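For subunit A:
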Amino acid sequence: MTPPHIPVLDVRSLHTHIHTAGGPLHVLHGVSLTIDAGECLGVVGESGSGKSVLARTVLGVHGRTVRVENTGRVLLHGDDLLDIDPRQRRRRLGGGITMVHQDPMTSLNPVVRVVDQVTESLTNRTRMGRRERLRVATELLAAVDVPDPERRARAYPHELSGGLRQRVGIAAALAGDPALLLADEPTTALDVTVQRTVLDLMDRHRAARGLATLLITHDIGLLYGRAERIAVMYAGRIVETGPTEAVTGRPVHPYTVALLRSVPRVTGELRRVLPTIPGSPPDLALPIAGCPFAPRCERASAVCGTAPPPRVDVGEGHSAHCHHPVGRETTSTTASVVVPKPASAATGTVVEEAAP
Partner candidate 1 sequence: MSARLLRRASLRVARAAAVLFTVALGAAALPRLMPGSPALAALGPGATPEQVAAYNDRVGMDENVLAALWQWLTDAVHGDLGRSLLNDVPVATELGDRIPVTLELFLTAQIVALAVAVPVALRSAWKPGGVFDRVATTGAFVVTAAPGFVLGLLLIYVAAVQMRVLPATGWVRFTDDPVENLRHLVLPALTLGLTEAAVFTRTLRVQLMDTLDQPYIAAARGRGMSTRRLLTRRALRPSSLPLVTLVGLGIGTSLGGSVLVETLFAVPGIGSLVATAIAGRDFPVLRAVIVVSAAGVVAATLAVDLLYRRLDPRIADARR
Partner candidate 2 sequence: MTRTTRLLAATAALAGVLAGASACTTSDDAVAGKPPASNGGTAKEGGTLKVGLDRPFGKLDPADATLTSQPMFLLANALFDPLMVNDAAGGVHPYLAKSFTPNADATRWTLELTPGVTFSNGAPLDAQAVVAHVTRLTKPETKCSCIVDAATIAGMAAAGPTTVRFDLKAPNATFPNLFTRALGYIAAPGTSPDAVVGSGPFTVASSQTGVSVTVTKNANYWGTKPHVDRVEYKVLPDTDSRYQSLRSGDTDLIWTETPSQHKQAAADGLRSATAPAAVSVALLNTTTAPFDDARVRQAMQYAIDREALLKVVNLGQGGVADGPLLSTSPYRKNPSYPGFDPAKAKALLAESGKQVSFDYLVPSTPASQQRATVIQQMLGDVGIKMTVKPADAAAQATALGQRQFQALDFTTSILGDTDLGFPSLFLARSPFNFTGFTTPQVEEALNRGRAALDAAARGTAYDDVAKAVVRDAPMLFLTENRVGYIASGKVGGVPALDKATVLNLSPTGLWLT
C-alpha cells in the first residue's frame, strides 16, 4: 500500500485581503492549488490578476507597509504556514520555500557583494567564515553555469549583466536546498535570447532536486514544455486549471481561449493586428456578484452577471469555473474555437508579448 501522498504545497480556499487607505481589497478569492515534488505549476494571467500576491502570500513576505489578512490554508508539507508564529515561519524561508524575483536589477543589494547575498539562505541560520562563504558561493554559481564563478562571487551586482544577475538570484534561491521554489516572472526583465537559457537552467535543477516549482508569468507561451500543469488566474480567482496540453489544446474557459488567441505566432497566417481582449480587469475594491470576466466575455449571458460560475470538470484534473464553458455550449454564438497548436512545443519559440 502506497503511503498517503502529501503534496509539497497545498493551498486551500485562500482568501487574501489587503488593507489600503481606500479600504480593504479582496485580492485573492478562494484560490486552491497543489504542487507535488518535482512538479512545475504554471500560473498565468494579466497584471492585476493576483498572481504575484499569491506568490508573496505563500512566501509570507509582503511589502513592508502592506497589511494583509488571510483566510484559508497554505500547507507546506502538511504544515499550515498561516497558522504558525512568525519566527517559525521565517525559519522555513530559504530552506523550505524560496523565491526568484522578477527584476534582477533591483532584487540584489547594490552595495553587498554577490558572495554574501547568494549565501544568505545559509548564513541566516548558521555562521559562516569568509573563506567558507566564498567557497560555497563559488559552488552555487558554478551550478547555475556562471562562468568564472569565483571572480563573479567577489563582485558587486552592478558588475554583472542582467542574465548573470538572474542566475545569481536563482543560485541564491537554491542555496538552502528548498522544497518549494516560487518564480515570479523570472525572465520578464531579460533579453529573449537569455530567457530560454535561464528557464532551462531552472528546469534542470528542478529535475535534479525534485523541487516543486510555482512558475508565475503573464506569457502563456513560456509554459509549454516546462510546466506540467497550468492554472489560469483572473481577478484573484483561478478560472481554469489542468494539465498543460489539456488547457492549451482544449481550453474550456473563455478567458483562456482569449488569452491563447492573443499569443503572437511565428508560423501560420500573418496577422497584422494582434488580437486583444477588449475591456480591462475589474476593480478589486468593488464586490463582484457573478463571474468577474463577464463584462469582457463573448459568451456571457444574464446569469453570468448574477450567479458565481460553477465548477466544470473536464476530466484528468482539468477543470474551470464557467457558466458557458467552451465545448459545452448552450448558446450558438461561439462554435468551438479552434486554437492551433504552436509549431513546436519543445522549442517554445514564441515571440514575447509586449509586457502589459
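Here is the rule we go by: a contact is a pair of C-beta atoms (placed from the backbone, for glycine too) under 8 Å apart; a residue touches a chain by one contact, two chains touch by 3 or more; residues count from 1.
Behind the choice of candidates: all candidates are chains of the complex that A comes from, given by their letters.
Bear in mind that the values here come from a model prediction, so they are computed numbers and not experimental data.
Undergrad: Looking at 1 or 2, only one should touch subunit A in the complex. Which number is that?
TA: 1
Undergrad: Using the touch definition from the top, list the residues of subunit A that touch candidate 1 in their complex.
TA: So the residues of subunit A touching candidate 1 come out as 59, 61, 63-65, 90-95, 98-99, 101-103, 106-112, 117, 120-121, 124-125, 156, 158-159, 169, 172-173, 175-176.
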